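Only a portion of the chains appears, each positioned as in the full assembly.
By written order: A, B, C and D. Residues from 1 in each chain.
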């Protein structure tokens, strides 16, 4: 049965857990898949490293932890050093180019986007994660684009829908522009 | 430039800091670090023998202080730093016991121990980091949170009136009471020195930013926002009376030394007990 | 959201939030608590949700006060809950005993983390299982449930309220950090009146009402404050009138009933889930998140041709004594993975009574078992003899 | 409100009284030092450290009075003030 493991990693305050929730909800509620989201908690994560992990599957998920994520979204140097750098061939790596310096090209199929810079340029640095989500949507169809869109709207503050949708599409289009259709 | 000319920092606090544990867990812009800095300087300024200083903390962000001081240090249970320190002190009166913890730890779950320790006037210095919230658990309302503030458990605004800590401590029997913000660092250091030297129960409240949680929910998302706020709102008034030291959401934050009195300590009284107990009792 | 403020439909939600929603759906309208990782989210959600549905949230000064407050609220006729984790659970023990003694319906949620003491505040443990049964002084019985997912958090919270109202005692939800913090789909059905159980009450102002007179059943009707009964209740040993009676005879009557109302109704209370139990020779007995890991391992074992099954203890207490006893005569071995150094395994071992091997797969806490470790234990038992 | 104990009237051309060392690993970019240095010796630079924090940096060390406030207020114990033993020793130094 199809099963995809996704890791989202960066530092506290980047909205990583929110991303996990958006993806999880999109998959489980709108795409009618099974999804489980786990995350690293604790004071040590505050300001420090932060991680959310999602499993999406066509069958019930007994073991809710990921072991070999097919997709990793990396939003900090620390996270890159720990996870991204060693992502094996055949997996997908999405990286915020603004926050991460990659010494040598990783084995994984890697795409970069300066999401945080784009967000700053858009005037609201908090939407970097949504931009990244758009970028994610462009590179993976584990969750449908529409499902992600709906899910974004569910989680963001009322009134900010348009702006977030713009961020989402910006990320999506950045990829389209750069890489063509996924 | 080389760091070889021994500096003030090196001289005064490096030896009391567990540098092997830095960087610490506190968030960017948290106020606990500067208070710890002052405390460590005060050990030398008060001319204490560091071997005889014990630091006891409860649980909370502030309660992590015990883990960063290179002194005999105890990270106990939530709210129980004071009774733990009471045992330590009574079993070895030579020890200088300092309790360093947060408003939730000392005043919510630990409130009873706080007032009873003050009542006993046990020789102990309590430094309370008051950030108006439970930082460690994610910013719930605490017993010092002003009315109307937003916290993780008061989404419609805080509906419980807060304590006025200097007043509570005074009424409980403390010998020394002061309050500063994390900006009043020189004053704070002097105050800690005084408190450490004053026999009996001393209580120092330090108003401190918790930008990551409390600040974020109350329009002070950066530590600096809070500090700027303190500059605007704080008023030094030594000996301020009980009515003046209440803190509300927007009004002045009165700081200063509010009480410093000489009164017999628990140890003084216990010496009398020991004297009376000399003759053996009947079985 | 329907008018009554209860959520219905499908949600992607963590276990803590699902627990809060289960409580709201069960009719809980009072929550007193004290923050503690990893249970805090329950309190936080209740603080947001209760005022919306006309209930009251209060953060007390500590867990002792929280426990006492929900007992008080229950005696005012309101369904009440608190939530905590290990350290707070330890502090609640004395007043859980009061709840037992006064026969007070309420729900206590423990989102377990790894201990002892402060331990690993943000990481999983399943180490308070025996404490749930034995943590308060004195002789008593308790009900404790163990959800394995956000969905069960929702469902079992409702169940917990029903059981507490039916049997008049604090019911414990012994969840864990992983279930509390992981998010999954939670389906919240519309709750009908007949889905909910409410304590039996005497007629308002009924004369001659005796608080602990049972009328044959083991559970007496419960008056609530403000209805003119002018009743008295006490944590002291008491008679039917609720008056203290300091004799061993009164003690025996009271304690026997308190114990029997659970023991004799065990079949009504106990829930187990069977997973691939048909013809199972090796039975993994597990609960909470560990039941899922066990099921994963069992599935693998079946794929390898080993007749393994998983018995999930949805009810931890009263213990599924009879079921384990029956299975013991049929199976070769019990494998008991627990995120502790051995707790429920003692009960399994006792009930197996030497008829089947019992193998503990302990874990000190901080994470869940790797499925491979449970698989190895299954294989070990399979290879036996 | 008085936060600093400083000889503000010190001759601005004198050799700096102290040097400042900022530990880039520890700094979390809170900005306290920059905001409250009485002589604007420090400011918040553009450089990010490996954790993504924007680092404090030295703008004009020559103005440093060695008042020690930055060292004291830094929540990260990231600032070390090195006293300049050559600087006009005659000027009275307050005890830190």
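Everything that follows uses one rule, which is that a contact is a pair of C-beta atoms (placed from the backbone, for glycine too) under 8 Å apart; a residue touches a chain by one contact, two chains touch by 3 or more.
This structure is a prediction, so every number in the text was calculated from the model and none was measured.
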Formula of the whole complex, where the shown chains each stand for all their copies: A x2, B x2, C x2, D x2
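Please note the rule applied: only the chains that are shown with their structure count from here on.
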Rounded to a whole Å, what is the gap between the Cα centroids of chain A and chain B? 42
Whole-Å gap separating chain B and chain D, where each centre is the average of the chain's CA atoms: 27
Please list all residues of chain A that touch 2 or more other chains. 43-44, 47-48
In chain C, what residues contact two or more other chains? 37
Looking at the complex, which residues from chain D come into contact with chain A? 28, 48, 50-52
What part of chain C is in contact with chain B in the complex they form? 34-37, 40, 43-44, 47-48, 51, 57, 59, 61-63, 87, 117-118
Within their complex, state which residues of chain A touch chain D. 11, 47-48, 76-78, 99
